[in-house]
Each structure stands twice: as C-alpha cells, then as structure tokens.
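Please read the structure below before turning to the comments.
Of the protein chains in this complex, all but one are displayed in their positions.
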Amino acid sequence: MPAAAAAPRKKPAPTKTNFAPVTAEVTRIPLDFPQRRNWWIFFVASSALLGLYVLSMVVLFWNGVGMWGVNIPVNWAMAIAMYIWWLGIGHAGTLISALLLLLGQHWRNSLNRFAEAMTLFAVVCAGMYPILHLGRPERVFWMAPYPSTLGVWPQFRSPLAWDFFAVATYLIVSVLFWYIGAIPDFAATRDRSRTRPAQLFYGLISLGWRGASRHWLRWRQAYRLSAAIAVPLVVSVHSEISLLLAAGPVPGWNSTVFPPYFVFGAAFSGFAVVAMIATVLRRAFALENLVTPRHLDLLGQLTLLTGMLTAYGYFAEVFSALYGNDKADLLVLHDRLWGTYAWSYWGAWFFNFAPLQLLWIKRFRINPVWLFLISLSAATGMWMERFMLLVTTLYRTGLVSSFHSYTPSVWEWTQYIGSIGLFMTPFLLFVRFLPMISAFEINEARDEGKTVDEA
Amino acid sequence: MRTRAEFETAFEALGDAARRDVLKVMGAALAMSGLSACEGEPDPRAIPYVTAPENLIPGKPRFYATAVTFGGYAQPVIGTTYDGRPTKLEGLPNHPMSGGTTDAFTQGQVLDLYDPARSQTVRRDGRPASWALFEAAMVDNARRLDARQGEGLRLLTGATSSPTFARELKALTDRWPMARWHVFEPVHEDGALEATRIAFGRPLSMRLQLDKAEAVVCLDADLLGPGPHQTARGQAWAKARLAFQQGSGRSHLLVIEPAPTQTGVMAQDRLAAGHARIGQLTQALAAACGLGHATVALSPRETDWIGKAAALLQAAPGKALVVAGPQQPPEVQALALQLSARLGAIGQTLILTEPVLLQPPDGPTSFAALTRDLLAGKVDTLAIFGCNPVYGCPADLAFAPALAKARTVVHAGLHLDETAAFAQWHAPLSHALESWGDARAVDGRPSLIQPLVRPLYDTRTIPVLLEALQGRPGAADRDLVMQTWRLAWGDGFDDRWKTTLPKGFVDEPLPAADAQAGALPAIAVPPDGGLEILFRPDASAWDGAFANNAWLQELPKPFSTLTWDNVVEISPALAKEKGVQNGDVVRVTSGQRAIEGPAWIMAGQDRGTVVVRLGYGRRLPGGLADQIGYDAYPLRLSSSPWRVTGDLARAGKRHKLAPVQPVTEAELADFVRTAPADQARTVKRAKTVSPSFYPDKPQAPPQWGMSIDLDLCIGCNACVIACQAENNVPSVGKGQVLQGRHMHWLRVDQYREGPDEAPDMAFQPTPCMHCEEAPCELGCPVNATSHSAEGLNQQVYNRCIGTRTCSSYCPYKVRRFNWFDYTGKDSPQVQAVRNPDVTVRSRGVMEKCSYCLQRINEARIKAELEGRPIRDGEIKTACQQACPTQAIVFGDVSHPDTAVSRRKIQARDYVTLEEADTRPRTSYLARLKSEGA
Partner (left out) sequence: MAQIFSPAADTWLRVATVVLAGGVVGGTLFASGLARSTYETRQGWHVDQPVPFSHQHHVGDLGLDCRFCHAGVEKSWNAGFPATHTCMTCHSQIWTGAQILAPVRDSLAKDKPITWTRVSGLPDYVYFNHQIHVGRGVPCVECHGRIDKMPMTYRGEAFKMRFCLDCHRHPEGRLKPKDQVTRMDWSGWTAKDQASFGKKAMQAYHLNPSRMTDCSLCHR
C-alpha cells in the first residue's frame, strides 16, 4: 500500500545510504535502556509470579498430583488445557517470522524478533505442563526412545509419544531460528556498546559475526533453512496435540475436525497475543515509526481471519453433532451448552467472536488500545475454549455411574497464574538486554527501496 | 511398590509353622517398607527358619476351614494365610448353607482382626492392668458368689449359638443357680420367634427353602438384603432363579415394603406401603387366599397387587411362601406364617426348627429385665461379654446410669468401647480368626472355629472368661471347645475331631420341628401418630459392630451409594413437602426424643416413612468410626424397637455427604437390559464384528472373559469387598471419595428410571471390561498397559508414569489412579492383611481390575507343570468366588464348552457402550421378565 496512506510518521524516511537511525534506534534500547523504572516494576511483579509457579511446583511434586482437583473421570483438566493454550500462543510467532519470511513479506521485519521470543517462552510454559501433570514426573524420560536396560520402547501408537517429539522438536527449531535471525543485530549491538562487559556479552552471543559476505551467505542459507523447517512444524505440532484428544473414543473429542480446528485456534490466540505485545512495546519504547499502524492493521486482519476460521470450527462441531445425531455426541453438546460448565462454552463464543467483529473496521484495527483490548478478549476466549474442551467432555461421559464434576484446586490456579510469570520474566529480560526488533532486516528491505511500512 | 519380599522374609522368621505371632515381626516389616522405596528395591535381608516347620513350603499360602460369627450365627469360611498372616476369607465350599460364597460383612472381617484400634490390654477403671490382677480379682469374686449361690451375678452377652458357650453357661448356672444370663442384640430376631410362638405355640427358627419356592411374597421382608441370612438365602434364591432360566419351574417374587431393598429390586412387582399399612395388607392377602377375612379398604393399585399375589400363591401349592419381616409386629408375621402353612409351605418351602440361637431365660425382654434389676439394686456382679449395651441401648432403658448400681462391672470386648468406659474391669477379647470356638450357621449346622494366627495381642475368648469368672483362670480356649465336643461325641471324639477340623463343620442341621398352626392372631392397627420412623441396620456398620472397618465404611450403600456416613432416608414427596434437599440436616422427633442427621431422598420410599440407620455416631476414641454419622438409638424404644411415630423438620444445617455415584437416574435400557424369559434358552445370532484398523488379536486358547448375569445380581456388594481384599485395594477416606477418587476395581453401579414413587431400579457390577480393542492400550505412551496373548488388558504399575491417558480414553472409567500415596502410611497391622501375590501400588500410578491375574498365573503354572490345559472353573476370580448368587462367571471364551461360553451364546448376552466398539471381554446377561413364565 502507498506510503502516503500510512499514518503520519515522526521522522522523515531515512535515505537509502544511511542505515544508522534504525539500527541506532533499535540497539539503543538494550544499551541505554529508557524505561528503567517501569521495567523494574514489571520485572519484580513477574518474578513474584515466577516464584509462585516454583512454589506450586514444589508443593505438587512433594504431595502428588492429588493436590489438584482432578479425579476420575475428569483426570485431565486445567493442566492439559493450559498446555494446549500456551502452545497455541507460541505458534503465531513462528507463523509471522518464518512463513512470512518465506513469502517475502517484508513488513514482518518489524515484528518477527519479539514474536519469536514470545514463541520460545510460550513453548517453555506449555512444555512444563505435561511433566507437571504426571503421576511420576521423575519418570518422564520413559517417553523418550532410548536403548534402556529394560528392553522396552515407548508405545509409538500413542499420541503422547508423538507429543513428546513434537514439542521437543518445536522448541529446538524455534530456538535455532530465533537465535540465527538475531546474530547480525547482536553484532550491531556489540559494536555500539561502550562498556567492556556489554561488549563481551554481545560479542560472545554474536559468535564473531563480522558481516563478511561469506557470513551473510552462510547466514542466509541457515536462516531460510530453519524457517523452512519451522513452518510445517506449526501445522504438524498442533495437529498432533489435537490428536491427544481426538484419538480416544471419547464423544466430543473423537472428531476429524480437531486438527485444523486446533491449528486455527492456535494461530488465532497467537496473533492476538502478538498484537498485544506489539501495541505495548511500541508505546513503551516509542517505536511507532518501526511498528507502524500498518503493522497493527495487518495483525488485526490476521487475527480476524484466524478468528473467523476458529468460529467455523465451533460451528462445524455443533453441526456435525446435530447432523450425526449420535446420542453420545448430542449428550456432550447438551452438556457444553447447558451443563455445569456452560460458562466456559458461552464464554469462549463471546470473548472470541463478539469483540472480534470490530476488526472488520480499519479504525479499530489501527487503534492500538482497541486492538489490545480485542486481542486480550480473544486470548481469554481461547483459554475458556481449551478449558471447555477438556472438562465438559470428560465430566459426563460413558456410563452414567461414572459421572463426576470437577473443581480446580487452589494449586491448579496458582500453577496457572504462576506460569504467566514464567512467560513474562524471560520476556522482560529479552526486552531489556537484546535488540527486540530486527534492525538489519528492516535496513535490508529499505535498501531494496521499501518504506518501513512495507519493510 | 512394596510388600512381597519384606513380608515373606519378615514372616519366614517366625517360629511355629501353622500360626505365628504376626506383630512380633511387624516392626521389622514396617522398618523394611521404610527401607524399600516405592520403586521396590529388593529387601536385602533373607531370614530363614531356625527349624523348618513340617510340610511348610515358603511362599505358598495355607488354608484353614473355620468360621466367623455375625449376629450370633457362624459364617463358615476358608481362611487363607501367607506365612502366618490371614489375608483373605472365602466361603467354605462344601457347606450347604453358603456353597462357598460369602457376604460383604464376612469378607470384611479379616480386616477387623487387624483393626489398629482394637483393645490390647486389660484395664481397671480405664487404667492399664494385667491379666494376673484381673484373674485374681475374679477368684475373690467367685468366692463371694459361692457364698450366695451366685445371687446377683448377671451375665450379658450378644446373641450366640455356640455349643461351648451353652456348656459353659450350664456349668456356671449349675454351680450358681441364682446367676442369670441376659442377651443384648440391637438387631435381633425376637419378633420372628414371638411370631412362631403365636402361630405354633412355641418359639421356632424359620429356615426358608427359597430354592424350592416358585412364588414368594415378601411383606416388609428383605430376604436378599444384608444380614446373617443373606448368603444362605441369596444362594438358595439363585438356585430357583436358575431353574426358572432353564425353563424348569417358575420364579415369582412380589414385595411390599416401606423403603427400597435389594429384595424389592429383584421383585417383579414392588409395592411401597407404610409399616403399619403392611399389617392390613397382610390381612387382605390372607383373606384373598381364603384365610380369615379383612375389612380393609384397598386402593386400586393395592387391589391389583393383592389379586396378583393371591393368584400366584394359590397357583403354586407347596411351592409358595409368604414372609413378613422380623421388624413387623409378631401378629403380622404370625399371620404370614399361617398363610404359608395354609399354602402347604411347612416342610416344603419353610422348615421350622428349634431356635438356632440360644434363648435367654427372659426371652425378648431379657435386656429390659436386666436393666430393671440393675435399678432395683439386685445386681452384684455384671459381666458384659462381647456386646456394647451402653451404645445400643434403647432410649426408654437408662442402662448406663443403672450400671452404677452394680458392685462390679466386667466388660470384655474387641474395642475399648462406650460400655468399657462404664466398667471397672475391661478385658480384651480375641477375634474369631485368632481363637478356638464354635457356633451354628443359620441352618443350625455347628461350625468349628479354629485360629488362623496366634492372638495378635494378649486376649481371651468368652468361654475362657467364663472360666475365669468362676475363679478358674488360665483355661485354654482349645481345650474348652474340645471338651464340648468330647461330651457330644463320646468315644468317637478323637477321630471325629480329626476329620471335622479340616472339614470345618458338623453336617447336622437342626431337625425339623412339627408345628401345628393355631388360631388366627388379631392384628391391631396402631394409631396414626404422624410419620412412621423405622429403624434399620446399616448395610456397612450393621448395628455398629462393623463401624470401625474401613473397607465396609467405604463400601457404597445400596441405592444411595453413600460412604462414611448414615443418613435419614425420606421419600421424595416428603422432601418436597418439608423443603429438604440431600444433605440437609433434619431433626427427627418422636415424643420427647429427638435425633439429628443428614437427609437423603430415597426414590421408591413410602411417602410417610422415614428410615433411620443404626450403627453410627459411635464414641470410639482412636477409631475410624469415632464421631462419624448420627446415633439413631436414642430414638428407639425397647417396647417397639423397629417403628416409632413422630415428625421431621429441617435443622437449618447442612452436612457434606460422599456418594460414590452422584448420578443414579439413567435410561436403564442403555445399560441394564431386560429380556423376555425365553431369551435365556435361545441362542443369539452370531454377531457381526465391526471392522477395525488393527489386525484382529490372535484367539489361541485360553482367552479369558467374564459374564455377569444381571438377572441374578442382588447388589449385595460382596464382590466389591472380596476384590478389595484380594487385590490390596486401598481405602481412601471420605475426603477423597468426595473428590471422586475412590479406588474400587469393581463397583456395583446403581441405576433407576421412572417415577420417583415407583422407580425401576437395577444393579450392575462393573469391573474392567478387558476390551479386545482397548483404547487405553492405544493411549499409553510407555506401554504400561498392553494386551496379553490371553486377551487380558494388562496394567504394569511399575512401568506407569501416570499420564492418565488410559483413563481419559476408557469409556467405562473403571481405571483408578493413586492421586496420593494411599498405602505408604498404613499401620503395620493393616499392612499385614495384604495379599503378597499382588503388588501394592505407590503414588502416581494407574491401577484397575486384572481379572485376578495372580490366580490365573498360579493356575497356569500348576497346569503347565502337570502338562494339561487349565480346567474350566479352575480359576475363580475373587468377585466370582464371593458372589452368593453366582451371578459372575469367569473362564475361557475361546472354548465353546466352558461355563462362560455357554452364557455368552445366550440371546440376552450383551455388552455396555457397544457404540464405543472396544469389544469388551466382560459381557452381561439381561434381566428376565418373570411374567408369563
């Protein structure tokens, strides 16, 4: 879209030859941090949450998973729901940076770095849950295929076995992709840093980058390659997660719509959270001219798109239940709509889709506050959906005799609230010490004669 | 995981082969369970014998025929002991009364033996004393009593049928003619004896021949419900029912009852009516059968029911039976007896014998008389042996205060209970499983009681105490029993003793007594005093005697599926009227007396009927039962022990109740099917197996499977406790049950459908289905649950990491998870009851029914070494072995000619949740309609 149409900019577009401003603007943040006081406030707060997380974990491991409200039949609940939720959030980062990179969408450059960081920390939060919820967490490594003295292997028909691979692979690839992508900027920061410790730190993590053309050549290969690996993972990982539920003969789970349904939902919640972070960061660090209204606009559009796809998933579920007219499926549908946990079902519908409709209008898309609020609502809605998927399905299934309700215990809540700390703390450190926007990629794009909007 | 090595080694250490002192080494055992972490590192110690006992094979169980007592009757059993530890009770196979089956109480008694709250020391005025002091005191006392011909000596015991007790008692009264014996048994059968006295002139015991009865009418008589008679009657009823299934003979059961009972569920026509109303309906029924005349105005429903009953009864001369429950007024029961007599029941479906239980001098008024004499100061020495009158005393008899008037009160019991608190002397009593004794089964056959283990503590039996009472301390319980039978058998004693002991019982039922029916009793219609409040024993605690048994406490009660509590059961209509919800505490008042307890709305209960359950509200310091539930005795009257009238109101409080199954309403057809009678005899069409992505499992024999006949299941719960005892299933307590974490591998599901006033109700035992296409196996990431070549769905605890995927995928939700460490903190006594052939599960692993794998493996090894296939019926699962009606059959489904296969080809064979298509190996046989059979 033409630059003129974009929102007014603080600075004139830098000329081709002069890259300094962008790089400087990005690297000044770690080197000479603007928001020290606010940062500390946030950091202390999130560290406190992290502390709560650790405490809950200790209590859990000491007493056993009975500390949670889970029971038979509802023996999976918040833990698994949160696992799916966090992992879903993670996916958007990869989509934005890797997919758009391969598609040559340069406008991603302003977003990809912190989007990827978000992915990393979200995946960590997610990856912890399957371990926490185990009866014998100390035995989790039995899920990994290794030549044991027992002479037995994992059970490869099980979705959980593949879960293990999926998440592990995803984490590794995300780390690689993010790190490789950041090396040139690490180097730039190194060159601009004045204190010896800073120089050493950035020097080390930039692995001796000197910007030689051979460096750039190798770098490009590695970067695009890891991108090419990352993109299909987004689809495969969350489809796999959906099988965790869909593979069982459980009415309400055992449905072919689940894989796409899960991937859409994941991307939806992910884009929402990216939008939230983007709006906050650009406000906090005055990056309006790097993260421009157009970026918000595009994020809004993506959120809207994936949101509507998710809505379709909901619709398809209801439809197939009614159309299939299977007694068990209808019972589950009934329990979701009118049962004990109906709030989670209607909550999901409401928070996911009511505010979302505002995004049809551009004014709301480019308005950071509105975009933030709508995204927040979407994240909440997806939380409820994941909860609904687990609990409303399990608490009344099979024989009437085994119906039993479920209430999350205090320790389940603290574990969840704490996990936000587990996400925020490293993210704040990232914002504080690393270049959070890919300066060199923007420059590169502008070198090719594009504006920041496009770049 | 733990136990095996620990206990094996620990118990090998014990001296005498047959019966060894468990507690001596319990400490060591406990230390070891401490040593060996839950991961089950082998215990490094190996402790052999010093002198190996005769024919003992280390690691092999031993079996002894013996008996436990319940309500004064013997429950004949075979006791399994591992290296001296009794771990399991099974029915005595050749005993005609039980046919090798048991009820839930009998299964639970092995845990009572190890009850950590048992009294262990002699006490004087509550302070620990010694046997020496006690016996010395008794010697002095005996001298005093000699001087006065035993005047003022009163003996108070529970109901008993023990020949040895009778002999001891006789000896005592011969020596002290003025001494007197009284009986206190809260759940007594005095009414029945009184009824026979009215009908036939003298008290007699009724032995129902349900196996011969084709038309049975129960008037407030829970024939198949919990109690000492359940095993015998369940087994006999099942015989008749099986005959009916095979098309020979009919099987009609009609019931009128104020509140739902297991008998009511099995009835083809169940009518709810008030306790008093039932008396009138009995008259009407009698009149309809041409006996006497009735002037009762009947509702259409009642007319219809009476008409049907009368027709069916008269159509089955000599094969009919009318029974009124022991809680009905004696006159009503007497009328029912005479009606039965008129229908030719005597000698056919009803055999009358001299009373099986010993009758105290004052008969039914025995306890009231004692209290009177106490107050009158006529009692010098009161010996209370094996009963707990202070707790169970009716409100109109101030027994506890009266005790103060006695010079000496001696109490002997298993626990330091409510009564012990009022006695100068308390003596710890031996449990039946650790002592010598004898008692008669409900059919009158005497059983010999021999110990499975040397007394855990320094305790005595009642006969021994009777000796001590007479100043003859130090008698051996064994000698006293032998003495009894030496007198009975004379010269042949030695041989008979040798042969009888392993057999376990003397095959001499009480002979039938000739009885002539007299004049018809007049039936008084009690004045209407508001709500009818009925007293009933509790299905778990009975009269309070079993209150401290964790297995029984956690056993879901019939219909309500409640655990760890007793409730005030009221009808839905009354609940609506009084605005009462489940769990609302209600105040039940009768005259000046009142109690408070949580309410439970019982569908199918008569509108004006309130049922209160005995056996709770115990004050038993240190016991599980201490302070749980409410005590119903303060509402009871010695004059009318089963029914008072009064009112009920909300007390404004709520009480958390822990039902195992929160929802019981269901469309029965989904789970419990009903079929026309002929379907038991027709073969079903070969069912088409729906396709599967996975290759079919190989079906090489043996392939294990189970069939459960819902037409026979009376929901007695014996299977549940049998399973718990066999498989080391932990009790988790009320809190965990509330959270939906009970651990029973086998549960008896309860369903009801239809109007609240007259619902259709059903029981359904639900073990693991051992599906051939088991979703759990697909779900487990670590192969902890997998399929065996014999079709078992195996669960490997030590491989399980607790992802719980298996349970999420299980359509039947029969898997149980160790949310906490439910076994680690067990007391050494409770650890001793564990079956060493089954792993004790630790925290964080899934567990479930294994079809009693340990029994299968045992049999397989035996068969392989003998070079033969496993015989049909050689393996009995614990639930199958206990089931009084033999509703459960287990065996090889790949062989067409096994009991289980013969069942599975019946047209009424089906599986639940067929749509899940997991191909269960456990299938059900539909209930049959009795009409038109």
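Residue numbering begins at 1 within each chain, and the chains themselves are lettered A and B in the order written.
Just so it is clear, a contact is a pair of C-beta atoms (placed from the backbone, for glycine too) under 8 Å apart; a residue touches a chain by one contact, two chains touch by 3 or more.
Fair warning: this is a prediction, and the values are worked out from it, not measured in the lab.
Here the missing chain is touched by one residue of A:L103, A:L200 or A:V280, and it is A:L200. Looking at B:D606, B:D709 or B:D837, the residue that reaches the missing chain in the full complex is B:D837. Interface note for the absent chain: among B:I57, B:A147 or B:A519, the touching residue is B:I57. For the chain missing from the display, the contacting residue among B:V796, B:V830 or B:A907 is B:V796, taking the whole complex into account.
Although one chain is not displayed, its contacts with chain B can still be listed: residues 1-6, 8, 12-13, 15, 36, 39-52, 57-60, 700, 783, 786, 788-790, 792, 794, 796-799, 837-839, 850, 853-854, 856-857, 861, 864-865.
Those residues of chain A that touch the chain absent from the view are 146-152, 190-191, 199-200, 203-204, 207-208.
Throughout what follows, only the chains that are shown with their structure count from here on.
If you average the Cα atoms of chain A and of chain B, the two centres end up 58 Å apart.
Put simply, chain A touches chain B in their complex at residues 63-66, 69-76, 130, 133-137, 139-140, 142-143, 152-155, 157-161, 163-164, 244, 247-250, 326-328, 394, 397-406. Against chain A, in their complex, chain B makes its touches with residues 661-666, 670-671, 736, 739-741, 747, 749-751, 764, 766, 775, 777-783, 786, 799-805, 807-813, 815-821, 843-846, 912-913, 915-918.
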